[in-house]
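Shown here: the complex without one of its protein chains, the others still in place.
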């Protein structure tokens, strides 16, 4: 590789001049500088820097998925980048502990100066949500209304434009649909699968009916739940039923993509599925960490404001609590356990497929 | 202190013989030993050991509060013990990551053998909930029904008996009610406070009405919220209104205790309030960590089972999600921010009180 | 899978009767029960439970490596188990924060009763060290003497017996030596490698000579270091030189194994190397976490005892500090970076090998 020509100095390289002069407390402008406003600013600046990094990784991952075919080598890099996003997310979740060192009273000494600024105005965070697949169609109603409301026109246009581009969710869906091993003719996997799951559901039903300790109303609740699960199983292999459940939001992935994801999960120990399974697991964890972040964030806001309104004129914590449950993206993967079978009940893979899913080392033949 | 007479050996001291032979996988009894069942057992055993430790601290703290008067020296030890509970809770929350290394499929290889055992049968965890103050009266309905349902009679009786004893919540409430500084006659603190808060609410109202970016329906929502907050403020100093809000669950602490807690929080920087304020903060964090534990736990269960039923014949994750929000204990402290004032708006304390809240060192006079 | 026949009860399943009655504070026997001794006992019992779990995983991994050939499917499970060990180790490192909630003064209220018990008497921890590959030959001298000294005869015999069995280190070494792709005749990889590294070292040398800011003595130090590195590079491909460096402890792995590990690391992005590379990374992290544990542990002991002696009659913290640096196992992997090349300088793999390292899906042809 080419050698560098000009010597590099740490401070210049990191542009610290810019970076370390970018903290201007509003309270100072009102001749009432609040010691903790600096913390407030820096915590949010750090968040934004990490968001930029996450977006940097996300962009690279999306580029890989843009290709018609994703090569195995690429998967290594893709999984690596997604794991980095996860590591950063965990750090962001820990970081909430730093802002919690600010007492509500200390926050009050400057919060009024920030009106109507609000975390809802973080363009990068919204880029992240859209990029991962949380487009307006999938947002909870409350959010649909407020997602753009607090942004200036320039930011709104920029984001709305992004909604037209394929998200990671959509790219993953396409990639799953392209998986070859589903058309394995003469391998009647799904029939076997259906039989196995029917037995399993029957057993679960028996279990609930058999248990003595639970109250009747609870037993009924459980049985209803088993019914619902049974419907889902039925839908898995029935295009029409599936589409209905897709419309009512039970499923989000296309049937084809869902079946691929299930197959990979069932046979996750096949070497060829190692990377694809890691990929699916990463998406689940990214979704989970985002949710935990929203949740911890909501708790922190409640602690900071109680039931008072936030600087953006909204009850931040109520809003955040509501988004926690609903604004999920990869719930299909998160709920995959519903459709699993114990290894012992798994149909054995035909030899030629088995071989196909293993490694084949030229030198070995 | 007395010297020890008999030499001590690590393994005997920790009774490792007992401890390390207490893992008996059910799957082994069915000639299908599942590698991961050992993990499942050990994770839960570790939880139980930590629960014992937390109960050990809780018991000691409660004993201190049993006295009519709690001396300052005692507060040091009480806060120390509560902080230890918090440290342990944080570890328990991290520990969920270990059980998450078990894939849903691996769990399936032994879960059926455990029916109908369930985490809901952890007596120590229920002791903890009751001890902290989560007695049947305060549990969410669903929980009211199921709290005891899965336990054997012996365990049920033991726990029901505990519900009659004063919980930490009740002891703290008494302790707050006993605080001397509220009867400070001729210090018209609460009038001043009321004026200050009226102004604050008026400002908040103006803010919401002033903001342009938000949708009308949202503005109304916010204004309603301010109304509700105003009612709470009004109730704070009005015995009858307070009682109503106490009945509908808005407040849980008695009015007297609530005012003490608020006063301590407002003047938290007074040396005499340092320990009491630390105490209140600890209770908030214990509550918060318990909630985060329930939440992460619910996510983990969903990941493990999807929408399938748990070994205890319940949809663990639904249940846990519901308890997360409702089964809170120290919400009054958690929402305290609602009633705070910026330091700048705080009525200055009269000299004699100020002095009373400081230290007085004999040698200094 | 077979259904379970007898109902299972949480408390019985976990043998809580045994578990929760296994805490007997020594201080109580001297009618001076120390509140914190319970914490001390429980913390160590939890450590032992986790050690048991780690040994459970380690044993399973070793069994896999016992086979002459390790199949790709097996690697999935092996890496999964090693990652679990890492997750547990991280928890153990966090757990030190719990014991740190005990003040040195509180520890003094019971430590004298424990003499001469000591953590050095943890048989499971020594099993772990031996199992990972830290056999007497590799221990630091001080440790060589004291490793067995504090144990009773039964424990000593048990452990000494273990030293004769192949450790994970030895099994991994064999596995690496068996890798096929090194005998790839007519692929002159190592010549190309040598040329590339010579250039790299020359550049480094130039760099050090070129930098202005550093003091002369420092520059010399760096140049010496580059020399040493050069020797290592030379040894990599020279059996005799390698053996010398192996004897003086610079390398621990056999030359053949070292070259395999290096090749895997260099071409880590080849799909076939994904699992092997994950495996090597896991070993590095296990080693790193063990070291961090020793280090934090040493700090904690210093904080607890200052320069006083431990209950085992040794200066725990001095000892632990010394082991931190020296008692490492997978240093060859940890230092692998020394021998890497930038991807851009990597010799491209010949087509037939490239293909060999990729996936080959039956259906695709």
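By letter and in written order, the chains are A, B and C; residue numbering begins at 1 in each of them.
We adopt the following convention: a residue touches a chain if its C-beta (ideal position, glycine included) is under 8 Å from a C-beta of that chain, and two chains touch if they have at least 3 such contacts.
Computed from a predicted structure; not experimentally measured.
Participant: Among the options A:115, A:168 or A:208, which residue touches the chain absent from this view?
Facilitator: The one listed residue touching the chain not shown is A:115.
Participant: Which one, C:81, C:126, C:150 or C:252, makes contact with the chain that was left out?
Facilitator: Of these options, the touching residue for the absent chain is C:150.
Participant: Please identify, in ascending order, the residues of subunit A that touch the omitted chain?
Facilitator: 1-4, 7-11, 13-16, 18-20, 22-24, 26, 30, 32, 35, 38-39, 41-42, 44-46, 48-50, 52-53, 56, 60, 80, 83-84, 87-88, 91, 94-95, 97-98, 101, 109, 112-119, 121-124, 152, 155, 311
Participant: Spell out, residue by residue, where the missing chain touches subunit B.
Facilitator: Counting over the whole complex, subunit B touches the hidden chain at residues 1, 3, 72-73, 75-77, 180-181, 184, 203, 268-272, 274-275, 342, 344-345, 352-353, 355-364.
Participant: If the hidden chain were put back, which residues of subunit C would touch it?
Facilitator: 32, 103-105, 108-109, 112, 115-116, 145-146, 149-151, 203-204, 207-208, 211, 213-215, 217-219, 221-222, 225-226, 228-229, 232, 265-266, 268, 284, 288, 291-292, 295-296, 299, 302-309, 313-315, 321, 325, 334-344
Operating definition for what follows: only the chains that are shown with their structure count from here on.
Participant: Return the chain label for which the distance between chain Cα mean and whole-protein Cα mean is smallest.
Facilitator: Most central by this criterion: A.
Participant: Per the centroid of Cα atoms for each chain, what is the distance between subunit A and subunit C, given in Å?
Facilitator: A distance of 33 Å separates the two centres.
Participant: I'd like to verify one number: the distance from the centre of subunit B to the centre of subunit C, where each centre is the average of its C-alpha atoms, in whole angstrom.
Facilitator: 39
Participant: Need the CA-centroid distance for the pair subunit A / subunit B, whole Å please.
Facilitator: 29
Participant: Going by the touch rule set out above, which residues of subunit A reach two or more other chains?
Facilitator: 203, 268, 342, 344, in rising order.
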